[in-house]
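Take a look at the structure set out below.
Certain chains of the assembly are absent from this excerpt, and the rest are unmoved.
Chain IDs A and B follow the sequence of writing; residue 1 opens each chain.
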Amino acid sequence: MDLEAAVRSLEKRVAQLEDQLAIYNLMFSYGPAADSGSSEAAAHLWTADGVYDVGDVSMMKGHAELQKMYEGETHQALIRKGSSHLTASPVVKINGDTAVATCYSFVVRHEDGNYKFWRMSSNRWDFVREPGGWRIKRRTNRLLNGSEEARALLARGVTD
Amino acid sequence: MDLEAAVRSLEKRVAQLEDQLAIYNLMFSYGPAADSGSSEAAAHLWTADGVYDVGDVSMMKGHAELQKMYEGETHQALIRKGSSHLTASPVVKINGDTAVATCYSFVVRHEDGNYKFWRMSSNRWDFVREPGGWRIKRRTNRLLNGSEEARALLARGVTD
């Protein structure tokens, strides 16, 4: 056995596993940041020029626009009553310093003692590795309300 | 330190971690394939003789029967309106070339701007490693509607 080659191969494989778990932690930080009003932390999950494309609502680019949305009255009213921005069960594919995740997201909101779905979306997340770790370069969110585009986004994640 | 033995031990441990993450990706590909109408891709998550045992609905065996179900009118009508087949929070146990996962699954469907649970099930997935990667050998799905069988399936996953 060529020990040195074996160790180098292991280092690459371990780095890839670390990447996948780091991306899980990044994706699963989104909800807690958004629902707790940690607006700056939520915005900084993206790169400085990162895009959050919520087709039916808006398109935000960069930390300032993102943070402004989390600080805005619509979002603040939602989280004051109680909400979960749940990122669920991602398929993650890593390719060197970029990665893609495909998953569902749900917003569940509290109202008068009841908890109900408010949004149900398909999502594609494009990540890039920066010196400080993985960040979101673009997140595309489409309501699963019958739209062809929402289904196409899911299809891309499993057939690419 | 016996370096060669240490490297061999690491290779086994890393392979097991890769298996667990590959199984997550396989399980979390199910929903995006099913909800996007990627019927062939959904069917091929199973082995050629794989079984999907949905107690209250049907029992399908093999790629052709599985694909036919995803192409059928019931499934197509569901996804045209918007649906999430969510596989959630699996416990995964790997044993060489086989593995078992126990988890919940939910089908949430869109209707007239509302999103509601349609099905809530306990699931046991039996996997087998094939030359092309992990595949589903059998998936058993039981509605969590009070049935003893659904609870027994969950119990097996945590006490085996």
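Assume a residue touches a chain if its C-beta (ideal position, glycine included) is under 8 Å from a C-beta of that chain, and two chains touch if they have at least 3 such contacts.
Since the model is a prediction, treat every value here as computed from it, not as a measurement.
Trainee: Number of identical chains in the whole complex, 2 of which are shown?
Mentor: Identical chains making up the full complex: 3 copies.
The rule is simple: only the chains that are shown with their structure count from here on.
Trainee: I'd like to verify one number: the distance from the centre of chain A to the centre of chain B, where each centre is the average of its C-alpha atoms, in whole angstrom.
Mentor: 22
Trainee: Over in the complex, which chain B residues touch chain A? Could you list them?
Mentor: 3-4, 7, 10-11, 14, 17-18, 21, 25, 27-29, 31-33, 35-38, 41, 79-84, 86-88, 108, 110, 113-116
Trainee: Quick one: in the complex, what on chain A touches chain B?
Mentor: Residues in contact with chain B: 1, 3, 6-7, 10, 13-14, 17, 20-21, 88-93, 102-104, 106, 117-120, 122, 143-147, 150-155, 157-159.
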